[in-house]
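Complex shown without one protein chain; remaining protein chains in place.
Letters A, B and C mark the chains as written, and numbering starts fresh at 1 in each.
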Amino acid sequence: MYIEIINEEFDPWQKLVDYKKSQLKDRKNIGACSVFLGTMRDINSGDEIKSMELQHYPEMTESYLEKISENTIKKYKIIDTIILHRVGLVSPSDPIVLVATWSEHREDAFEATREIMEALKSEAPFWKKESTDKGFRWVEPQAEISEDMNEV
Amino acid sequence: MYIEIINEEFDPWQKLVDYKKSQLKDRKNIGACSVFLGTMRDINSGDEIKSMELQHYPEMTESYLEKISENTIKKYKIIDTIILHRVGLVSPSDPIVLVATWSEHREDAFEATREIMEALKSEAPFWKKESTDKGFRWVEPQAEISEDMNEV
Amino acid sequence: MYHSLIIMVIVVKYFASISDAVGKTSEKIVLQHEMTVGEVWTDVSKNIKYAGKVMTAVNHEYVDENYLLRDEDEVAFFPPVTGG
Partner (left out) sequence: MYHSLIIMVIVVKYFASISDAVGKTSEKIVLQHEMTVGEVWTDVSKNIKYAGKVMTAVNHEYVDENYLLRDEDEVAFFPPVTGG
């Protein structure tokens, strides 16, 4: 299990290859790897986005990403997981999030990667502030927040 | 859309990075990339597998992988897809199949990659022959074949 | 009136365990009358031991056993696929 919050542009595939080589080299029971990469689009809600500031709540973010990974490892037959997430000033096409899971069989990896992403989207304390021609704006979440997220 | 049947060991992540750089460089509307990598396990059905021969039906395989990609692109909002599949003599830990899809939003990429893999597993004419201490054996399919696959 | 003489030549391909059972990977077969894919399989498999499922394709498309063959068709018999 590996989690990293990254404050500068990063190469997600190189990170993945390095982790696999250093940590999973001898795991010959791996049959499946499911990866999701989220990158910054240059258009959102119809406006051109020049750049984006990714804010987070450091201590809570780390602990939530660990929790999400652990829950997923408990639920599926997962050999390992990594979550990398960018913070700071992001430009269009930059990688924002990489989630990868390894398992023996494909169903576990598919389900796990997707669940990690959904949990990250609704629970991990990150916030996006976009810079457009009209100025700055905080991004609104797309979907309803999940029920275990309580509000004041 | 890119499809390749590969007769030697290959680096799936390098292939992915190269394709992205050469074909999708200027696609700044990409927000999501979902990747599945299938690798050879060293144990199957309780036996140690020393190596595996991957046979295929060349003309039909290519045409089915194209068909699968096209169907998926029609069904979801997909920017591009690649499918790479190994044939020939494969060793434990070797990559066998790489599927990647790019889309604006994560749901499309997640669904598309999974559907391509499921269709590939049930329709694309590849066969695995394992080499164990007990000799060679053809791998049996795990699940029921889908209904549009007719049998004599 | 003449009774028309039908002579068709098809190519039959075998893969994986079916190829092992038949002992060849492909052959040309001359059909003296119209035949379905299922009838050809009955013919070519009558002296072999093969108990598993058989998938059939003609010209690289899956077809069912009732598919009526035409001259120069490429027929394939193979077990359920196991790629990926």
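Operating definition for what follows: a contact is a pair of C-beta atoms (placed from the backbone, for glycine too) under 8 Å apart; a residue touches a chain by one contact, two chains touch by 3 or more.
Because the structure is a prediction, the values reported are computed rather than measured.
**Student:** Which chains here would be touched by the one that got left out?
**Tutor:** Taken over the complete structure, the missing chain's partners among displayed chains are A.
**Student:** Since one chain has been left out of the picture, which residues of chain A touch it in the full complex?
**Tutor:** With respect to the unshown chain, the touching residues of chain A are 38, 54-57, 59-60, 63-64, 85, 96-97, 117, 120-129, 138-141, 145, 148-152.
In this section, only the chains that are shown with their structure count from here on.
**Student:** What's the minimum number of touch steps needed to get from chain A to chain C?
**Tutor:** 2
**Student:** For chain A, which other chain has the most distant CA centre?
**Tutor:** That would be chain C.
**Student:** Please compute the C-alpha centroid of chain A, do the same for chain C, then give the distance between them in whole Å.
**Tutor:** 50
**Student:** Based only on mean CA positions, could you tell me how far chain A sits from chain B in angstrom?
**Tutor:** Each chain reduced to its C-alpha mean, chain A and chain B end up 24 Å apart.
**Student:** Quick one: which residues in chain A touch 2 or more of the other chains?
**Tutor:** 106
**Student:** Mind pulling the residue numbers of chain C that touch at least two other chains?
**Tutor:** Chain C, residues with two or more chain partners: 84.
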